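Have a look at this one.
With one protein chain withheld, the remaining protein chains of the complex are depicted in position.
We call the chains A, B and C, going by the order they appear; numbering starts again at 1 in every chain.
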Amino acid sequence: MREQWRTCAAIAGNSLRLERRAGEALLVVAPFGAVALLLIPMAVGTDVPLLRRLGPGMYWTVLLLFGVLVILRQSSLQSPAQARLLALAGVPGAIAMLGNAVATAVLLVAFGAVLAPVVIMLYDPGMQGWPWFLTVLPGVAIGLALLGVVADSLVRWLDARSTLGPLLIVPLAIPLLLGATQSWQAAAFGASPLPWLLLIVTVDLILFLAVLLAGHLLDVVT
Amino acid sequence: MIDFAGVGVHVHRTPVLRALDLTLESGEVTGIIGANGSGKTTLLQLAATLHRPVAGAARVLGADLSSAVPAHLRRSICLVGHEAALYPHLTLRENLRFVAAVLGQTQQSADTALDTVGLGRAADRRVRQCSQGMVRRADLARALIAPPKLLLLDEPHAGLDSSAGDLVDFLVDEVRSRGGAAVIVSHDRARLDLVVDRVLELVDGQLVPVRSLR
Amino acid sequence: MKPRFDLLPPLAMAVAAVGVALAFIAPPDRVQGNLQKLMYVHVPAAWIAYLAFVLTLIGSIGWLWRREPRWDRLAAAAAEVGVFFTGLAIALGAIWGKPVWGVWWTWDARLVTTALLFFVYLGYLALRRVTEDRSDRARRSAVFGVVAFIQVPVVHFSVIWWRTLHQPPTVLRPGDPTIDHTMLAVLLVNLVGFTLLGAWMLRQRFRLLAQLEDLEDALAARDLELAGHSIETPKLEGRRSDV
Partner (left out) sequence: MRYRMVAIPAIGAVLVLAGYLVFGNLNQNLVYFLTPTEAVAQKSSEQAGERFRLGGQVEEGSVVRTGAETRFTLTDNKAAVPVRFEGVPPQLFAAGIGAVVEGAWRGDSFYADTMFVKHEEEYQPPGETSGANDKAAP
């Protein structure tokens, strides 16, 4: 078991190293998301109180929709030859998926951390309950990353993967999106965001189980 | 090591191999030749437990291919395809160390393997900055990290200079001396006949013996 | 197979026809008037949709467990029926919502989850469509069928907590239903009728899928030429330009 976790860590480290070299997630997707945050007020009007209210919601929507680009980059990074290498190394599907999920979660947290100051600067949202954000962001990132590896292995080697992946991910990511936005709103209305945080944790655990139990089914190489 | 009897394999619903028989004993090295599209690569992938046969009985290292193959058996198979399993953005050393990590070997073993194939001084170059021959050598070095029981080489001679061609012979002898077996697909009959015990030709999805050039 | 009298289609049509006729006779609602009669179709449509998605889950689990193609066919046919009836329920709900709520659409829990179900299973059908190999398709869609369904209750509850405006359950709740008993009877007749219609559709799709697979097998058996046979030696005679 311990050896498997070490393999998992090796895959995550390799994935992150690849990202550092290619720089796709943070150097391309993050500015793209920031541009979207800049565009929305031009489309809906520059009404300051309205934007203040929209801010947190926009932040999480952009994180979800553009995060899909970060999530699905795994399948473009790995060639069939590399997938065969992992299969012949006897790496169980679940371990490979968890390794990739760890790397994606780290990237999503970084993506969120880059976007947060942009939203604060452009939208000036209420900052009540910001300490909760520090736990909500990793929770959402882990959930999206796990959902992402499941969807990614479902569409792997399919021609339509770049469009089908987001269609599979986004509707199922709704609990995460609601948990994130509502915990912010709960704090703004003086209620406790704890139930929403628990919702995010529950979703994370369910997806973790899905990866663990379905990993060997999705581990197709040829 | 390999025991195929009447095996049929489909790839993307197209039949590629049909009623194929092959037995490979421990210490045996077999060369495979065949026309383009005759199914040589599919045969190697089948031997690497990556296909499920649609007909016949197929066993590799004692495991039946019609059900899941245990991970520890897969680990003792090394497949070097004609497409290198290396990440273009990483250096040769990083690639080999990653392979060592997933195989449960030390980082030292990766560095030694690179030295053996003559890439010790180029180890910190990224794969995309390397020539085709260097990439080939690095891909072959994977087989040196943890010596496999079953070595499967797809066109190992393509793109290699003669000194690196000796490397293929060295790898095969290494595996043979440890009681392993190897299957080599190559169009380079001259080099192939130097290392193998027999040559088979893949015709009509089946294997037929070929007279040795020696 | 001997052709034998099939009871399901005439029975389904008869019960559904009686149900629709009763809906015209049933008394109008005190507040909503005749508009409320859309309920007699809207509620059964939603009910069949949810039932169909449960069948997709059962089919997916069945395939993972037994690896028999009929389970995969059940999952696929049920997902198609479910997507159709979800779409119908949403459309009817919108037509009903415009006069009653004043909007075609409202951000209410039941509506949002139903619409999301629609998209989740549309994704399921898209995944099936783009996967070529049959057993590969069965495996991928079975995994998605299970993961999607586990997520559905989570989505359902999270959206309920988000905003609560849709009416609470009328019939399926503890105690006496808060609906007039004549109306309830008419609704039940319609539920039975539409369930039979849904079962008929499901069976037709199931059989069609089986026939498609047979056809596919027949085509594959006819063209059993090996892949390598289609490659010939380069034809170079008469093409050399040695002048």
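Operating definition for what follows: a contact is a pair of C-beta atoms (placed from the backbone, for glycine too) under 8 Å apart; a residue touches a chain by one contact, two chains touch by 3 or more.
Since we're looking at a predicted model, the values are computed, not measured.
Every visible chain touched by the undisplayed chain in the complete complex is listed here: A, C.
What chain C contributes to its contact with the hidden chain is residues 27-32, 36, 39, 99-103, 106, 108, 157, 160-170, 175-183. Against the chain not shown here, chain A presents residues 1, 4, 49-50, 53, 94, 182, 185-186, 189, 191-192, 195, 198-199, 201-202, 205-206, 208-209, 212-213.
Just so we're on the same page, only the chains that are shown with their structure count from here on.
Between B-C and A-C, more contacting C-beta pairs join the chains of A-C. Taking the mean of the C-alpha atoms as each chain's centre, chain A and chain B sit 37 Å apart. Distance between chain centres (mean CA atoms), chain B to chain C: 47 Å. For the pair chain A and chain C, the distance between C-alpha centroids works out to 30 Å. Contact of a single residue of chain B with at least two other chains is seen at positions 11.
Residue positions of chain A in touch with at least two other chains are not found. Looking at the complex, you find that chain A touches chain C at residues 150, 154-155, 158-160, 164, 167-168, 171-172, 174-175, 178-179, 182, 195, 199, 202-203, 206, 210, 214, 217-218, 220.
The touching residues of chain B, counted against chain C in their complex, run 11-18, 34-39, 204-205.
Contact residues on chain C toward chain A in their complex (touch as defined above): 64, 116, 119-120, 122-123, 126-127, 130-131, 136, 139-140, 142-144, 146-148, 150-151, 154-155, 158-159, 161-162.
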